[in-house]
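== subunit A ==
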Amino acid sequence: MSELLSQGGYGFYVWSSYAMGLILLVLELAQLRRQRRIILARLGRLMRIQAGRGSR
Partner candidate 1 sequence: MRRRTDVLTTLFFFVIVVSLFPLGVGTEKQVLRMLGPGVVWVAALLASMLALERLFAADHEDGTLEQMLLTPQPLSVLVLAKVVAHWLLTGLPLVLIAPLIALQYHLPEPARMAMMLSLLVGTPILSLVGAIGAALTLGLRGGGVLLSLLILPLYIPVLVYGAGAVTVSTIDFADTRPYFSLLGAFLLLALIFAPLTTAAALRISIE
Partner candidate 2 sequence: MKLFRFSSPAIFYPLAGKMIPWFAALAAATILVGLFWAFFETPDRLGGTNPQKEYYRIIFIHVPAAWLSMWIYLVVAAYCAIGLAFNTRLSFMMANAAAPTGAIFTFLALWTGAFWGRTSWGTWWDWDPRLTSELILLFLYIGYIALHSAIDDQRRADRASALLAIVGLVMIPIIFWSINCPDPNECAALHQRSDMSNMEPNILSSMLIVTFGFWMYSFVAIFMRLRGIILSREADTTWVKELVAKEQGQ
């Protein structure tokens, strides 16, 4: 296990690379989920406003 982590002394470089990969992919997915919620909320609001105007 320690051999896996140290990678012949180059552990920092190797794992930083993979860490960045993981971070980017996770962040991208998280941002996309958040974006979906924002879009739905915004569209919902718009619809309610339009419905409000229509019923007058």
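Quick note on the criterion: a residue touches a chain if its C-beta (ideal position, glycine included) is under 8 Å from a C-beta of that chain, and two chains touch if they have at least 3 such contacts; residues count from 1.
Per the selection procedure, all candidates are chains of the complex that A comes from, given by their letters.
Keep in mind that this is a model prediction, so the values were computed, not measured.
Listed candidates 1 or 2 all sit in this complex, but the one touching subunit A is 2.
Those residues of subunit A whose C-beta lies close enough to touch candidate 2 in the complex are 4, 7-10, 13-14, 16-18, 20-21, 24-25, 28-29, 32-33, 35-36, 39-41, 43-44, 46-48.
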